[in-house]
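Here the complex is missing one protein chain, while the rest keep their positions.
Then we have chain A:
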Amino acid sequence: MKFAVVNFPGSNCDMDLYYAIKNGIKQEVELVDYRALSLEGFDGVLIPGGFSYGDYLRSGAIAAHVPIVKEIIRFADEGKLVLGICNGFQILTELGLLPGALIPNEKSRFICENVDLKVINNQTIFTRDYQASEIINIPVAHGEGRYYCDEATLMELKQNDQIVFQYQENINGSIDQIAGITNKQKNVLGMMPHPERALEKILGSDDGLKLFQSIINYQRVNN
């Protein structure tokens, strides 16, 4: 598989994601500039964490209006794989590819720590290598990670099994302890925690590796 990591002004987890693909699952990967007009030839697009445009206006708001987003939307519409992590998740909600919004943490404080997540849906292309209800330890680093949506949207998320990860302890005040969701078609995943920072035990946890392996194994089985 060949992955694109989109580089926005202010992205700072682009190289972490790049190495997660290159070394973690040994697949092809390229950094793609936010001004690029095409994602032709790629099988998946990854939107990294960071502070695109300095979080001006709202986190992810300005990045949702740059040239590459037309291609990201096309990818999502065609059922191709789109993964947004942290600021990437914020950008996907601002684009309307995922429902709801990420707002400042309940206690106005930047949270940077390893947290336990529960795998709620292990039937997606991103999570099929995890056990159902498996508890995994993944780092978070965000000031605006509190997931918010209205009641009707929350009902829909539940009915369609779109909630993929929940915090074991509600660190930021997210509704229903949501840490990661997919779109209805389940080809677009957004999550606040950083699986690309949890690939090696020596760095604290390798629980993020299975997320990337899931993608590859899914591809193998289905091609």
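Assume a contact is a pair of C-beta atoms (placed from the backbone, for glycine too) under 8 Å apart; a residue touches a chain by one contact, two chains touch by 3 or more; residues count from 1.
Everything below uses one rule, namely that contacts and distances are computed from a predicted model.
This complex has a chain not shown, and the name its UniProt record holds, of "Electron transfer flavoprotein small subunit", "Peptide/nickel transport system ATP-binding protein", "Sugar ABC transporter permease" or "Phosphoribosylformylglycinamidine synthase subunit PurS", is "Phosphoribosylformylglycinamidine synthase subunit PurS".
Contact with the omitted chain, checked across A:N105, A:N121 or A:Q166, is made by A:N105. In the complete complex, the residue from A:M15, A:L31 or A:A61 that touches the missing chain is A:A61. Residues of chain A that touch the chain left out of view are 57-58, 61, 65, 93-94, 99-101, 103-108, 148-150, 173.
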